[in-house]
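Some chains omitted; the rest stay in position.
For clarity, chains are labelled A, B and C in written order, and residue numbers in each chain start from 1.
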Amino acid sequence: SKARTDIVNLDEKNSQNNEAGQNISEELTVEEDQTTVLEEETSKDQALPQRVIALSKSNAELWVLAGGELVGTSEDALNIEGIGEGVEDLGDMDKVSLEAITALEPDLLILFGTEPAQKALGEAASEIGIPVLFTNIDGFEDYEKVMKEFTDLTGRDDLYEKNVVSVREEIDEILKKVPEGEEKTYLFLHVSATKSKAEKNDYFASEIFNSLGLRNIASDDSSFDELSMEAIVSADPDYIFVVPRGNEKKALESFDSIFVNDPAWESLTAVKEGRYTLLSKDLFGLKPNDKWADAYKEAYDLLYTNE
Amino acid sequence: MIEVKNLKTKYSYGDEFSVASALFENGRISGVIGKNGSGKSTLLKTLAGQRKYEGRILINQKECSEYSSMERAREVAFLPQSVKNLNMDVRTLVEHGRYPYHGNFRRMGEEDEKKVNRALELTHMKSFEKRDLYELSGGERQLAYLSMIIAQDSSMILMDEPTTYMDRIHQDEFFSILRILVKEGKGIVMVCHDIEQCFAYCDKIFLMEDRKLEYAGTPDVFTQNEQIIRRNFGIAMKKSEDEESVYPFVMKK
Amino acid sequence: MKKIIKWYILPLGILILSLVAALFAGSKSISVKDIIKVLSGGGSAFQKVIIFQVRIPRIIATASTGAALSVSGYLIQNNLNNTLASPGILGINNGAGLFVLLFACLFPYHYAGKCFAAFIGALLVTTAICILASVTGMSKTSIVLSGVAFSALCLSVIDIIISLKPETVADRVAFQIGGFNALNINSVKFAVPFIIIILIASLIMAPSLDILMLGDDVAGGLGLNIKFYRAAHILFAALLSGAAVSMCGIIGFMGLIVPNVVRLFYRGNSRGGIFLCMVIGASFLTLCDLLGRSLVYPYELPCGLFLSLIGAPFLVWMLIKKRKRLGMA
């Protein structure tokens, strides 16, 4: 998958020279081979961002892992290790108030590039002179790239070593152990309280299972994403993996009821033979970040050690 | 037969309407006359069970409010003063007159068809039966509704200014239809502004004044009590002496 | 005779054709021959599962949902004499949605139970509407405004729940888009008999709908208990769309387009109108769902997409064709 990091970096001097709202926003689209552009930009600008806001658990985690400090973050990120006491709680990541952000006088705002709500917020913020940085992580490679940028910004190469390079090595370790054999199939379900949805190969956790020698039954690259029940019954996957969207504990209590009581699901081999598993939300529902290796390990254990 | 005693009704504001006592008989045409706003429509609506009231309204010896609405509709039909212009054909409209009998459950039977056809023939609306109400002239629409009321075949028929929009021939025909119905034993109560017509065709006349029904009598009686009519209508009535005259009673200055 | 063919036999024929088409088309892994084998008692276990547990329940669900939503719309529109009225605008959908969401918070992952929640939600909201409307005179305006009020109220509670538990937003979206790909067979078993009973009841009660359209004065004179029937039809409509929504979430525009199209080309009484809505609604939604699930197999497109995509141009065409009649109304 492609990694994109868009930076809307607003030069403070620039904004003073121009009338309000008429700021020239400089937008850089950093593709895989253009990372150098970003480095040049940051090395020119010696001042490190001091007051940073990251508006999602994932982004906050990344910034902290890169050795940065935050002045504000969204509610779901507050329980992350390494978040200081004084960090302001800014609420739900989709509905953060621009005024609350401005009030913290940030010099960098880190947002998701894929969420329209965050995208809109980013545009509105850069409009009034707040520098904004968008991230977009679809897999481990994206994680590596973003961490590179962040550690460059914070100047903590040691943390890149610790949180990226060593994780990469651990993963390679696990992948080496994968036995050769018949290719098994799986179905990856993302369930909310009333609905389940099959994830395709562009989901980051699918990448984990694929590299562990399994095949996703939803494996084509069309953009459609509602998998037909008839197709599931026809494909009859060997494994079913489930990740909850909401409360994990409640999901654990009652997720059996998704598969029993419904004759179509009950007819699947994976269900008959009990090969359906609830995976942890931290590793397979949200981006695992520095615990990426743990996700690979858990998946490996599930597939190969339990048998 | 509708018998009224100490009837009272009222709108959310304004004075009360009252009728001390009145009897609307079967086999008779009862005409209700009175000035604009004297309460004729309100009286008819109340008799038809469409308004809350105090006092008694006995329809064929049974209190109006004790009837179920379907039972009541089999006893009393009601044509309001102004009717709706619908996207519906004439025959369908007339068939709705049979609702009190077949209700929701029974389908239109032979009997029903017969009543509907008869009503359409009486009003000469048979040739219009496939036409839409929207495509009719005012008088034709009035006749369509009249057919519906006739198809309803109730023992009492209350009509609020039924001759509105009708031309003279249709008005004449209308009254001959009433005569036929009355001969079959039905009782007719109608509001009417054309005093000469009213005196000519009604067996009994009820005069409303100031939201009260206080005078009732035959056309002759009213002709004798000149001042009552004059007070309400600005003219008096007299027996016609002209033998070419269309009506037996005519207005005089 | 020509009338019977045009209004009864032709629509029924279309319905049967679409049901058969929906039964035979679908995944390529099971051929027409296989299907016939399965239907006559043979076939492999997996083929049996596909036919009896997946395909047939789905066809039953689409047909009954189509019928239910169309008739529901027809009842409400004729009752209130308002082309724009629909289960959605009267708050029935929002009521069902609210209860699904509440249910999702209290008992997450009990997929089968959410259908009862939707149904009960629709019913409760409608009861509330009827009570408020009867306090305010049961006139058309009072029903409509009561519906608007409760619809808004449900929506605000939905918003509160989503604000407190942001993870439920996915449930909300799933409910709102609607579709049959995650159909639960238990909800079909519950909702379909129900829908059939109410459809029959509304066919029976149809004449009262005709009378209501004559206006309150005339209807009262014909012995119609106006308040009772007005409430009854609203309640029927709510039960129908509540049951439908409980199977498949909200399928927009069905209850708005089908009754309006039927009213444009059919001019008879309400019983015929309800029958046509039923049959046309059922075949139309079955066909749309067939398209949705076979066009990009093994993936699915929401049937609502085809519904609007085919229904809207058809409505435009009907409007142009019947423009003379429209001029008068």
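The rule we apply is simple: a residue touches a chain if its C-beta (ideal position, glycine included) is under 8 Å from a C-beta of that chain, and two chains touch if they have at least 3 such contacts.
Please read these numbers as outputs of a predicted model, since none were measured by experiment.
Taken over the complete complex, the protein chains occur as A x1, B x2, C x2.
The working rule: only the chains that are shown with their structure count from here on.
Separating the centre of chain B from that of chain C, both taken as means of CA atoms, is a distance of 44 Å. With each centre defined as the average position of its C-alpha atoms, the distance from chain A to chain B rounds to 79 Å. Residues of chain C in contact with at least two other chains: none. By the touch rule above, chain A contacts chain C in their complex via residues 92, 94, 191-196, 218, 222, 224-231, 233-236, 244-247, 250-251, 254-255, 257-258, 261-264, 267. For chain C in complex with chain B, the touching residues are 204-208, 210-211, 213-215, 217-218, 220-225, 267-269, 325, 328-329.
Listed in rising order, the residues of chain B touching chain C in the complex are 45, 48-50, 68-74, 76-80, 83-84, 86-89, 92-93, 96-97, 99-100, 102-105, 132, 134-135, 145, 152.
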